[in-house]
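As you look at this complex, bear in mind that one protein chain is not there, while each of the others sits in place.
Up next is chain A:
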C-alpha cells in the first residue's frame, strides 16, 4: 500500500497535522497495520521535498509546536493520477505458502509438505474465525466490515489453494525432484 498517496488523500479535505493524519489513517483503514508517527512525519517530509504538500500553519496550544500540511496543486494532480492508475492484478506468484510447499518437497519430502499444509490451514481457519467475529460484533463499523471482508476473501482463496495443493503434492514432488 502506498502510505504517501493515502496521506495525500487524507489531506484532500483540508490541512491537517501529523497527529491528525495518523488518527484518520487508523480510523479509515481499520484492521490495517497502525501507522507509526515516525512514518507519518518521514512521509510528509518526502512529500514536502517533492512539492506535493507544504506547511500551512504552525500551532502551539501550550504543547509542542505542530505543523499543519496542505496539498499543493502538484499534490492534487498526483493524487488524481494515482486514483486512476490500475493496480496490476498479481503479476507474479510470490506467495510464501507456495514457496514453502516447493521447498518442503526439495529439502524434505511429501509428508513434510502435507504437514505444513495442514498446519497452515488450521492457522488460516483460526484467523478466519477472528475476522468473522470482528465483522459480526455489535459495534462493527462499515469500515470494519469492509476491511474484514477483504481479508476473509483472501484467506478463503488461500484455503481453497491449500486443499487443492494437497491433492497435487505427490505429482508436484515428482516434478520438482525429477
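The working rule: a contact is a pair of C-beta atoms (placed from the backbone, for glycine too) under 8 Å apart; a residue touches a chain by one contact, two chains touch by 3 or more; residues count from 1.
Note that in this section contacts and distances are computed from a predicted model.
Chosen from "ABC transporter permease", "Cytochrome P450", "Sodium:proton antiporter" or "Putative ABC transport system ATP-binding protein", the protein name that UniProt gives for the omitted chain reads "Putative ABC transport system ATP-binding protein".
When the whole complex is considered, the residue among A:2, A:136 or A:177 that touches the unshown chain is A:136. For the chain left out of this panel, the touching residue among A:93, A:142 or A:167 is A:167. Residue-level contact of chain A with the missing chain is found at 110, 114, 117-118, 121-122, 124-125, 128-129, 131-132, 136, 152, 155-156, 159-160, 162-164, 166-167, 169-171.
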